[in-house]
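Complex shown without one protein chain; remaining protein chains in place.
Should a chain be cited, it is by its letter among A and B, assigned in written order, with residues numbered from 1 in that chain.
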Amino acid sequence: MVWGCITDFFTYETTKSVVVKSWSVGIINRIVQLLIIVYFAGWVFLHEKAYQTTDTGIESSVMTKVKGFGYQNGLVMDVADYVSPPQGASVFCIITKLIVTENQFQGKCKQPGKYYDCNSNQECDMQLGSILANGVITGRCLSSNNKTGSCEIKGWCPSEDDTIKVVPMLEVENFTIFIKNSVRFPLFNVTRGNFPSTMNSSQIKKCNYDPVQSPFCPIFRVGDVLKYTGQTVGDIAEKGGEIGINIQWICNLDVDVENCVPNYAFTRLDAPFAKNYVSKGYNFRFAKYFKTVNGTEFRTLHKAFAIRFDVMVTGKAGKFDTIPTLINLVAAFTSIGLGTVLCDIILLNFLKGADQYKAKKFEEVSSNQVDGASAAQSPGSQLSLKPGIKSSYDSGAHSLDICDQAM
Amino acid sequence: MVWGCITDFFTYETTKSVVVKSWSVGIINRIVQLLIIVYFAGWVFLHEKAYQTTDTGIESSVMTKVKGFGYQNGLVMDVADYVSPPQGASVFCIITKLIVTENQFQGKCKQPGKYYDCNSNQECDMQLGSILANGVITGRCLSSNNKTGSCEIKGWCPSEDDTIKVVPMLEVENFTIFIKNSVRFPLFNVTRGNFPSTMNSSQIKKCNYDPVQSPFCPIFRVGDVLKYTGQTVGDIAEKGGEIGINIQWICNLDVDVENCVPNYAFTRLDAPFAKNYVSKGYNFRFAKYFKTVNGTEFRTLHKAFAIRFDVMVTGKAGKFDTIPTLINLVAAFTSIGLGTVLCDIILLNFLKGADQYKAKKFEEVSSNQVDGASAAQSPGSQLSLKPGIKSSYDSGAHSLDICDQAM
Partner (left out) sequence: MVWGCITDFFTYETTKSVVVKSWSVGIINRIVQLLIIVYFAGWVFLHEKAYQTTDTGIESSVMTKVKGFGYQNGLVMDVADYVSPPQGASVFCIITKLIVTENQFQGKCKQPGKYYDCNSNQECDMQLGSILANGVITGRCLSSNNKTGSCEIKGWCPSEDDTIKVVPMLEVENFTIFIKNSVRFPLFNVTRGNFPSTMNSSQIKKCNYDPVQSPFCPIFRVGDVLKYTGQTVGDIAEKGGEIGINIQWICNLDVDVENCVPNYAFTRLDAPFAKNYVSKGYNFRFAKYFKTVNGTEFRTLHKAFAIRFDVMVTGKAGKFDTIPTLINLVAAFTSIGLGTVLCDIILLNFLKGADQYKAKKFEEVSSNQVDGASAAQSPGSQLSLKPGIKSSYDSGAHSLDICDQAM
């Protein structure tokens, strides 16, 4: 009995097939199969690289350094003056225009601007709690000789007047930005730098990034960057702006790792807000603090209009891996099989002699027949099973049943 | 011979099927198929959008601006005083409490705090190398008249005493944060901003974010943000804290891109450490540097308790793509086929007349029979192949073999 079970286990079951020798359906079958194979081989595997596992969770480190000199309010500005924050991180600002309010002391003074014009304290009372002024509104109206006055504020005085005209630092156009970027794909433990190790010091000092002529030079002229994003220096230096420098690493690690190189793209980050009539440009305020000889603190307030650069690094590395390959191969094979669905429809419905094909493909067994057969068990019944096969199978089925019970 | 090969190539092979006309197994079959179809159509395709390729590697840029006035140590604080760093990046701090130690000069002085109380130099020698003091421990005990003294430190003097009581800037509750966020899905080259371009300046100036009434207003009241995270102003202004402002973009790019809008969520970032009795709150130290008339540098040290805001942007965009669609469709079709596995088990084991079905489904051929057949080659053997078919196929198989050898 055990032997029977083992014998039954080591059998091989394969589907019984009907081979249709017909030119029309044969050609359709092969064309459909060809199309499916071409689609999978060409698009899924070659173009979309479905045989690779991909790593998009890169670790990236960006170091930046700006060089150049400009003039602002009659003074020469160098890196320590116009780059903020100074550490050379991936997000940094180049200040292009400074509205400087010198020698502010804590006290009370008038708030400039038409919006805070007043003729009586009542008008200023209505502004109490305003966060758009330059200090806390006290509710008093400062006016002299019955002329229109201004509301009084408490805070740093004199108050900033940001409507004054300042010439922006247009020399920013010739500034250069050096970007050092190293990325690591943790899944594959591959580390890359944004300029080749064969580049020497003098090459790097002389070169300027150009998408065609020197695509791997890590020195970017600000004027070029602005040009790539379609902005004029005059406009952005006046109002400030946000520029995105995208470093994209798309690497196929199945080939030489030296082909894993960065690709730079430049975008205007405030583009989605271009249509809005609000919050144009980019500016922020900061203060420098001083002390008088007798110890009173005072400050110089700066409203800085700046070009903010966001160096953003994205990356995707792919490498051959068995799991996606297998899953996609199985999908491909199964898809080839799905071609038979179409051919079956054609064969069984639209071809001459479809009924004959149906009769050949389908073998029918109804429960009535089975009932009759199991009742009569006559070899000559409508099921017309060949006696030899039937009996030999029966015994197998029996022994299998016994196996099941025995186990 | 070549013609034979071509003829053999353009044949169509389809599986021979047994059609069982039985109500019970027929109904089970259709129900199983229906369940599988419903699962794939409803869950996999409609709910999980398995027909889309997704992009989670977004490029994001965040610009922030705080407005409001508060009081600290009797002085009016404005944005330039309490926002740090001032550039309006995605991570910024609003300082709510300042412990100011003015006029520190390099020198030697006593270290405050019970931990550094001493009666002899020996006690202070044990503290040498301590990094918890405010300067380098010299090892001397500064005491007068045999009273308990304090260890001497070398560094900026007078030393900071951060145990003094300072009233925090509770006005922070009414401060507002303006957030400008633009995201880009590089895979689909779609750029979106966090407020609609139809919003005009006055609308934005007046509105306040509210999850129900104005979910797209980019102005956030600090008090509201604290409320959403379940924190009180008094507590967080006293000790500092970390607040996460999550901007989530979940976009279905198969529909109108105008439906791709941000969703804001507010979390307390130090929540995992809420149970720890260590490092509560958030604070940091910074100094302002001054010079005396004769050129000696001195500084004012600030221990700043601050609310740190981390604006974090996450996003996922999906768009129809053939590859995931195809793979999932093939999986769906194949899964429907897997329904037959269940039905076969029922049909061949539990149904009345299972043996008849088995006999009908399985055609057995044993190696003994094959051996006998190949020896005898009699058409009347137990294999009972129909002579016509056999011979016609044999020739085909033969010709195929020849083809293989010829190629």
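The working rule: a contact is a pair of C-beta atoms (placed from the backbone, for glycine too) under 8 Å apart; a residue touches a chain by one contact, two chains touch by 3 or more.
Note that the structure is a prediction, hence the values are computed from the model and not measured.
*Asks:* Taking the full complex into account, find the residue in A:144, A:163 or A:201 that is in contact with the omitted chain.
*Replies:* Selected residue, touching the omitted chain: A:201.
*Asks:* Among A:7, A:121 or A:214, which residue is in contact with the omitted chain in the full complex?
*Replies:* A:7
*Asks:* Given the contact definition stated above, which residue among A:2, A:212 or A:293 touches the chain not shown here?
*Replies:* Of these options, the touching residue for the absent chain is A:293.
*Asks:* Name, in rising order, the residues on chain A that touch the hidden chain in the full complex.
*Replies:* Spelled out for chain A, the touching residues are 7, 9-24, 56-57, 59-61, 63, 65, 67-69, 75-76, 78-81, 85-89, 102-103, 174-176, 178, 180, 182, 184, 186, 191-193, 195, 197, 199-201, 204-205, 288, 290, 293, 300, 322-323, 326-327, 330-331, 333-334, 352-353, 355-360, 362-364, 366, 382, 384, 393, 396.
*Asks:* On chain B, what residues meet the omitted chain?
*Replies:* 13, 15-23, 25-30, 43-44, 48, 50, 56, 84-85, 91, 93, 106, 129, 131-132, 134-136, 154-156, 242, 244, 246, 248, 267, 269-273, 275-279, 282, 284-287, 289-291, 293, 295, 297, 299, 301-302, 306, 308, 310, 312, 314, 316, 327-328, 331, 334-335, 338, 340, 343-344, 347, 360-371, 373-374, 383, 385-386, 388-390, 392-394, 396-397
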